[in-house]
Structures are given as C-alpha cells and as structure tokens.
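One chain of protein is taken out of this complex; the other chains stay put.
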Amino acid sequence: MDLDIIPNGLAAGSLYALIAVGFNILYRPTNVFNFAQGDLVMLGAMIGASALASGLPWLLALAAAAVFVGVIALLENAVAVAPVVRRSSVSHAWIISTLAYSLIIDNLVGHAWGPDPIRVDPPAPLSMTTFTVAGMRTSSYQIALIVGTAVMILLIERFYRTRSGKAVMAVAEDRDAALLRGIDPGRLSRWSFFLGGGFAAVAGLLASPVLYASTQLGPALLVKGFEAAAIGGVGNNRGALVAGWILGLAEALGGSVLSPGYQQASTFVLLLVILLIQPRGLFGQPEARNV
Amino acid sequence: MTALLKVESIDVGYGHVGVLEDVDLAVEQGSIVALVGSNGAGKSTLLRAISGLLRPRRGRIVFAGTDLAGAAPNRVVDAGILHVAEGRRLFRQQSVDDNLELGLYGVRVGRSDAASRYARVFELFPVLAERRRSRAGVLSGGQQQMLAIAQALMREPRLLMLDEPSLGLAPIIVDQVLEVLLRLRDGGTTILLVEQMVERALEIADYGFVLRNGRLIGQGPAAELARSDVVTSAYVGAKQQH
Partner (left out) sequence: MLDSPWLGRAAILVLAVAIYAFPLIAHSDYRLYLGTQVGIYLLVAMGLNLLSGYTGQPSLCHGALLAIGAYVTAIATVDHGWSFWPAALAGMAITAGAGALIALPAFRVTAWYFALITLAFAEVVGGMLVEWGGLTHSFSGVVGIPMPSAFGRSFGAAQLFWLVATIDIACFIMMGNMMRGRFGRGFIALRDNEIAARASGISLVRLKMFAFVVSAAVTGLAGAFYAVQKTVITPDDFTADVSIFFLVVVVLGGSGRLWGAALGTVAFFVVPELLTSLQAWRLLIYGVVLLALMLFAPHGLQGAIAAGWRALRVAFGASPRPPVRPAEASSAPAVQPVQGIAVSIEGLLRRFGGVTALDRVSLAIESGSVHAIVGPNGSGKTTLLNMICGFFRPDEGSIRLDDVEVVGRSTASIARLGVGRTFQTPKLLPELSATENAMLGAFAAERASTVEVALWAPRARREHAALAAQAQHFLGFVGLGERVHEQAGELPHGQQRLAEIARALIGRPRLLLLDEPAAGLSLTELDKLGALIRSIADLGVTVVIVEHHLELVADICRHVTVLDRGTVLAEGAPDAVFADPAVIAAYMGARPLAETAP
C-alpha cells in the first residue's frame, strides 16, 4: 500500500474539517445549518485568488476574503435567516431560504469569474514541491495545512471558553434562559454569521493551492463539510476535526482502490451507517433534556 | 416609600388568546411582594411580560421611572430586573462556574469585584462552592434552583423576580431558599415572588397580589391576605382548609 495516502488524506480531511467548523460556528447560536456554506467557501477562494493575482500579499488577501465573505454571510442572516426564523422558530423554512441564497451566490460568482479554475501558489516559504519523509511523499504546504488546521480549531475551541463563547453555547442550549440573563441572541447570531463566513473564506483560500480556486466547487464542498460535521457530531469542532481526517483518509484509501465515483458512494454509505448507529455523530453529546 | 416597579393596566396574550387583562401591580423598594393564584391564572405570563419575553398589548411597566413595556429582555436586565424562570432554566451542559460567569454577561466588573460577587453567592449557597466544576445538569433539584438564583444574583439586581422557586423541592430545601430571600431583602434587594405554596409565600412576603383567570382580584399586606377569603377563592385547593 502506498503510504502517500496518509498526508494526502489528512490534508484533504483538514479542509473538510475547516468547512465543518464553519458550519458549526453558525449552527451553535442559531440552530441553522447553512446550506450556502459551500458557496461561501468557494466565494472566499475566488476573492482570495483574485486578490493574490492582483499582487496583494497572502495575509492581506486572506483578510480581504474573510471580511468580504463575512459581510456576505451577514447579509444572508439579514435576508434569508433572521426573517424566516423569526416567523416560526420550529419550521424548517430556513433550509429552503439558505439554499436559495446559495443558488444566488453560486450563479453570480459563476458569472463574475467564469468556469476556469485559478491556480493559487502557497504563501512563501511554503510550497507544493514534494519531498519524501518516512516513505511518504508530501509537501511543506500539506504539512502546514494539516498542522495549521488543528491549531486553528483548537484556538476556536478556546474562544468558546471565553464569556462570549459560553454565551453562544448558552443560547444554543436555552434561548429564553439566555435572554433572561441579558444575552442578545440576535447579536450573537450576527457575529456568528460574520465569523462563520470569514472562516469559510479562510478555508476556501487555504484549499486553493491544493484544489485550485474554482466556481464549480460550492455544492461538493457543502456535502463534504456536512459529512464531516455530521460524523463528528454537529456543533462539535474537535469531532469535526477527527471526522474530517477520518473522511479524508477513507477517501484517499478508497481512491487508491476505487475510481472517484465509487469513492463518493462508499463515503455516502459510511455516512449512512454512522448516522444509523449514532444519529448524533461519533462525538456528539446526547441531548440531556429535562421535560 | 415609592414603588420601584409599577405595572399599569397591562393586557398580555399569546396569539389570539388573551391571558392578562388590565392588571395593575406595584412593588415597593426593599420589600418582598408575593404574587399568588392558581395554575393558569397568569402569574408566569406577568413575569414574562415584565422581563420582555412577551410584549404587552396595552399598558405600562414603569421601573425606577422608566417605561420598560415592550423593551428587549437585555434592556430589562440592564435596568436591573433579573427573572429566575420556572423550572430551573440553567445551562445544563455548562459547569456551575460557567453558569455563574454567564450571570455576569455584558457587565464590566473588575477582577476583585467579580471575586467578591462569587464569594457572596457562595456564602449564600455554600453547597455550590463545593460543586463549582460539576455540570449544572447533574446537580440535584435544590442545587439547581440555588444555582439559578445565584446566577441572577451575580448581576446584583435591583429587582429579583422568582417564578415558583419551590417547584419540586423538599420542604427543608424550600426553607433554605426562602431564608435566602429574606436575607436578600434585608440586604436591600427588592423581590417579586410567584409561588404556588401560598402560605409559605405570604409568610415571608410583605405584601401580596392575587390573580385569578388573568385578572387581579385582591391585594393587601401579606399577613392580612393570608387570613382573607380572597386567596382561598382564587386558590381552589384552599377549599379543604377548614
């Protein structure tokens, strides 16, 4: 067996985890699973790639993409989520409204950038040039991506240990009780949309050196991110990291045996089996509700 | 003395259905006021309207001179009204410490001020000090109720509203909780208490209001109210009290 699948799988899995964490950031205070997340990631990649092409340094390009997509996500909250959820907090109308928003982004971005993928070079001194370590072919960017993802996710988890983070978790658990403690869920939702959008952009640009920046990626990233989030337990960021890696490794392993179409099918079956056995994912907490 | 809170002829309802009609209520600074009545009389609805979870259709809710009717819950909290809801609504997945910290959400407090607030609630509820790291969900019912009150106290409220604090608790725990309310009152906190245990509530209260089917049917000094028929008539359970 080819040992290359380990760095390849972990790198791909890191991207899935990043997308899943973007979902979770939005989901925690709102209980809305953003169907436009895949397109936000894609939009971030396109803006970042264009910014780089115009000569902006990496960090600035990353910041520009994050802020821009954060604002687009804020707008999504304003037009497609907040009004729908306000009308009825129980119905799932937001599924269709966020899906609608994703179609709008998808189409507009497709027209703005066209179908051709844009090549993005990793920030210096990292590169995609491969070398061999312990029998595995990898690149410095791959390694940085894997490590960087883990660090970022742990940092985000640290944020949830701050008072604002705890407030977000409080809203997730009991919105009315949070209201009675002076927490404004609307404000936290807006912040979460902004940050979740920004995070999506970061994920998109980081993925670009590996996947190229392409307007075609939205729906596929949505599904991959969902799979990682669902397997890891929705709302659980560490779970998303582990699940992303598991998915990435499983795919890389499957890819060395099967062709891509079957690989999708086997991932899908894996997801079905896990959800049948553990509907809350591998690391999801059981809901302890007192009725 | 002046009223800290004045509710003036409010109507409140859910959807098509009216729950409260033309209710007036006043809470004097530094007193414990009991609000009693049978299930479904509208007591919790009144508290929810005061704390901004429900918007009254009509009327004013004047707190320390400001009309808060229809204000967002966080504004009500900032004004100094803290509502301990029925059923020990805590953040069960988070620890006792985290729950207390959330009681300080949005409040700028220095390190020493925060420490003294923690010390104060632990002094009131020593049992919480022993369980700071436990998840709120695994506490006993009495401990959860204490934590819910402690969480509200972290903000040093001017008016503390409690909805059925005795719910499901053993009598000895109820005693402890009511004891704490008396201490809080003596420390200057004004308290509005909704309680199904009428006798206990009127025992510690200074003044009482009686609700029945969404209307105010009586009020008076608690001791007088406890002896009057108006409570018994509002509280059907009292029929057997002869």
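The letters A and B name the chains in turn, as written, and every chain counts its residues from 1.
Throughout what follows, a contact is a pair of C-beta atoms (placed from the backbone, for glycine too) under 8 Å apart; a residue touches a chain by one contact, two chains touch by 3 or more.
Just so it is clear, the structure is predicted and the values come from calculations on it, not from any experiment.
Counting contacts over the entire complex, the absent chain touches A, B. Check A:77, A:97 or A:189 against the missing chain and you find that the one touching it is A:97. Among B:104, B:139, B:192 or B:225, only B:139 touches the chain that is left out of the view. Among A:5, A:25, A:40 or A:80, only A:80 touches the chain left out of the display.
Contact residues of chain B toward the unshown chain are 16-17, 38-40, 86-87, 92, 137-141, 143-144, 164, 166-171, 174, 195-201, 203, 213, 235-241. Counting the whole complex, the residues of chain A in touch with the unshown chain are 33, 35, 79-80, 83-84, 92-93, 95-97, 99-104, 106-108, 110-111, 219-220, 222-223, 226-227, 230, 259-262, 264-265, 268, 271-272, 275-276, 279, 288-291.
In this text, only the chains that are shown with their structure count from here on.
The touching residues of chain A, when paired with chain B in their complex, are 163, 166-167, 169-170, 173-174, 176-184, 285, 288, 290. Put simply, chain B touches chain A in their complex at residues 51-53, 72-74, 77-78, 82-85, 87, 89-94, 98, 101-107, 137, 151-152, 155.
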